[in-house]
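Only one protein chain is missing; all other protein chains are in place.
For clarity, chains are labelled A, B and C in written order, and residue numbers in each chain start from 1.
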Amino acid sequence: MLAGSIEEAVASIADGAVLVVPREVSGVAMAATRALIRRRVRRLHLVALPTSTLQADLLIGAGCVATLETSAVSLGELGPAPRFTAAILGGTLRMKDATCPALYAQLQAAEKGVPFMPLRGLIGSDVLAHRPDWRVIENPFGADDPIVALPALAPDVALFHAALADRDGNVFIGRDRELVLMAHAAARTIVTVERLSDGNLLEDPALAAGTLAGFYVESVALAPRGAWPLPLADHYPADTAHLADYARLAATAEGFARYLDEHVHERRAA
Amino acid sequence: MLAGSIEEAVASIADGAVLVVPREVSGVAMAATRALIRRRVRRLHLVALPTSTLQADLLIGAGCVATLETSAVSLGELGPAPRFTAAILGGTLRMKDATCPALYAQLQAAEKGVPFMPLRGLIGSDVLAHRPDWRVIENPFGADDPIVALPALAPDVALFHAALADRDGNVFIGRDRELVLMAHAAARTIVTVERLSDGNLLEDPALAAGTLAGFYVESVALAPRGAWPLPLADHYPADTAHLADYARLAATAEGFARYLDEHVHERRAA
Amino acid sequence: MSGAPPEVRDEELLADTIARLIGEARHVAIGNASPIPATAALTARARGNGRPTVSLLGSRRHTFFNDGGRELFDCAGQGRIDVFFLSGGEIDGEGNINLVSIGDYDKPTVRFPGSFGSAYLYYVVPKVILFRLEHSRRTLVPRVSFVSAPGTSAPNVHRPGGPVALVTNRCLFAFERARRRFRLESVHPGHTVAEVIEHTGFDFDRPDSVPVTPAPSAETIRLMRETVAPQLAEVYPQFAERVFGIRRAGWSPQGAIGA
Partner (left out) sequence: MSGAPPEVRDEELLADTIARLIGEARHVAIGNASPIPATAALTARARGNGRPTVSLLGSRRHTFFNDGGRELFDCAGQGRIDVFFLSGGEIDGEGNINLVSIGDYDKPTVRFPGSFGSAYLYYVVPKVILFRLEHSRRTLVPRVSFVSAPGTSAPNVHRPGGPVALVTNRCLFAFERARRRFRLESVHPGHTVAEVIEHTGFDFDRPDSVPVTPAPSAETIRLMRETVAPQLAEVYPQFAERVFGIRRAGWSPQGAIGA
């Protein structure tokens, strides 16, 4: 349950895995992401629920991602995500453009063990037009009432960062309940945390409500400031200076390579 | 937001309303139920999510319920629910027999604003055979793969009891997340609580995760021991002696009337 | 410990029988009011050093579920529940169970509480163990009045789960899905095949020689009495007291919010 290191925790994320990760505000496992890049994971099918920022851009730039399924990637106030944009324009990334509630609904279908979930909206959009894996069906309770059916999406692995876990693998996720959805929908869940609690989170009636049960968690690794340079809600803010540096460097392939050397790859002894 | 009394809080539950209430372990508003019986509410369409015990039996016995939609009613270890059983055998109650996950799915459809939710199981059962409002459709992602489509169920009112609320109507529901589902699915939500907090529950990162936002709550009334004689998780146990008395008395119409006189209707001055 | 076998209570024999049926599961869930299946699952967990995970639905302590009542069903839909227990006011020879009513559905002569989650869980949980103590022609009938959930389904119906066995106070039946019939596996000590036939309202298969249900080992008995019984007391205090002589502890909150 407790992994000896971040590297050990992510060891089971295989090349080609369908990997689901959360939006920036919900706890992004950036230390684990850097470990994946160092390990040179390849051909990931990355599902960013429902959007991503630095994490997707880094993984794409480092050549780890074959397919990206999400509703948006950008660096937020810092503008476009440069490696994502370059990969799309260069034709090196298979893109499955979605819309946020469709991704949630697809994960909810997997969570419920149903083959699909209906969703309003979408009809007449090019989002739908470019998703042959989505279907328009007739609402069985309507008359001439088309509605989109979205297939269940059950990722191989969910990966996120949270504040606190206990030694049974219970993870405090607080208000970020999409982390629960991810863990229910995914076959396996890997979590990094700021710190470990000696108690059992499920036995505290206040914390239990915001806890993902260890039953759903394959491994937990300690990673202090593991979301850096992204924020961890209620714990630390984004490192905006670092992110601005990233945006500047990643504008070119060379700059991005320098960023990887500087901040991702292991430093060689001088 | 804060009601002056339990009576005031339930005043807006009209005759004929579709009223959803939780299972025994999740916080049953028994004081409010007694107030509804005293007010002689009639023709309720009671949705017990997904089962009920004393609450449904009392409301049925007191003649408040026209239609019952649920997966089961009993008094648990104390045996059958006598007024429910009598009403069914007497043909005075319209019964919509469901199965637990179907009710959850129907509420989830309302929560999502979709007209229906698919669910596995059910095919070939008499539960399905007696629900003309449920349909079998073809899984659009399968081949010769029938699946049940359940229509969204959006109650007029959700009514439950919880430990704690604040003056903004935020209610701590802890692990009983079906109360959140009920409130999202219902047009209006009425809550009774053990006590009021002076702070704002959503501003406490530990409690926020287990809080139903006041945005969804129409009114909150103070009702200490408001689940009595049923239990309130983490607060007080069931009053098993009282429940055994109920089971004994409610076995006959006369005994049930005596129970109402004794424990539900207002005592007249001697 | 002495080699002499301890005296085995009926509940212990049944729980041991069920524990063997559970086998190599990862997660066993038990509904309310099922103390013998709960004893079985906790015994399996004690023997397996914490595996399988056991979810006792009446308990706050013995379940990890904290995402509302739907989590049990979602968890089953995810394939994360391997074993569940169901019962029936009536059970018939094709494994159909009735938790609703006897007679015409619109004018029944007997009403049971309702189907609970059976019309879903019976389909999706790989091993459903039917447990009905009362073994009589009243409960084990030729054909149920109302099918809360059918024992088998048409080939095109998604059905990864279903019944594997029926445990009663007299015997253990296995359910054979392909044949849509029960087969008598063993008769509990003190009962006979003739008695089982006499009190069963449906036809069933049986080998020429029907074994006696084996008694639990001394080690299993010890685990049940010393390790499992105290765990049961939270959820099934009356059962724990009656069968294992565990005195009921007073109710205590785990720590009330804002109290």
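As a convention for this text, a residue touches a chain if its C-beta (ideal position, glycine included) is under 8 Å from a C-beta of that chain, and two chains touch if they have at least 3 such contacts.
Small disclaimer: the values here were computed from a predicted structure and weren't measured.
Visitor: Going by the stated contact criterion, tell me the shown chains that border the hidden chain.
Guide: Looking at the entire complex, the absent chain's contacts are A, B.
Visitor: Who touches the missing chain here, A:Thr33, A:Gln55, A:Thr99 or A:Thr192?
Guide: Answer from the full complex: A:Thr99 touches the omitted chain.
Visitor: Looking at the whole complex, which of A:Gly16, A:Gly63 or A:Pro80 touches the chain that is not displayed?
Guide: Missing-chain contact among the listed residues: A:Pro80.
Visitor: For the chain left out of this view, which of B:Leu89, B:Ala213 or B:Ala257 touches it?
Guide: Per the contact definition at the top, the residue touching the missing chain is B:Ala213.
Visitor: What does the interface between chain A and the hidden chain look like in terms of residue numbers?
Guide: Output for chain A: 23, 25-26, 49-51, 70-74, 76-77, 80-81, 84-85, 88-89, 91, 97-102, 104-105, 108, 119-130, 144-147, 163-164, 172, 174-181, 195, 197, 207, 233-237.
Visitor: When the complex is taken as a whole, what residues of chain B touch the one chain not shown?
Guide: Given the touch definition above, chain B has residues 110-114, 170, 180, 184-185, 202-206, 208-209, 211, 213-215 touching the missing chain.
Basically, only the chains that are shown with their structure count from here on.
Visitor: Find the chain most remote from chain B, comparing centres computed as mean CA coordinates.
Guide: Max centre-to-centre separation from chain B belongs to A.
Visitor: Where are there more C-beta contacts: B-C or A-C?
Guide: B-C
Visitor: Using mean CA coordinates as chain centres, what's the chain B-chain C distance in Å?
Guide: The mean C-alpha positions of chain B and chain C differ by 28 Å.
Visitor: Which residue numbers or ranges of chain A touch two or more of the other chains?
Guide: 112-114, 205-206, 208-209, in rising order.
Visitor: Which residues does chain C have that touch at least 2 chains other than itself?
Guide: 65-67, 70, 73-74, 77, 124, 254-257
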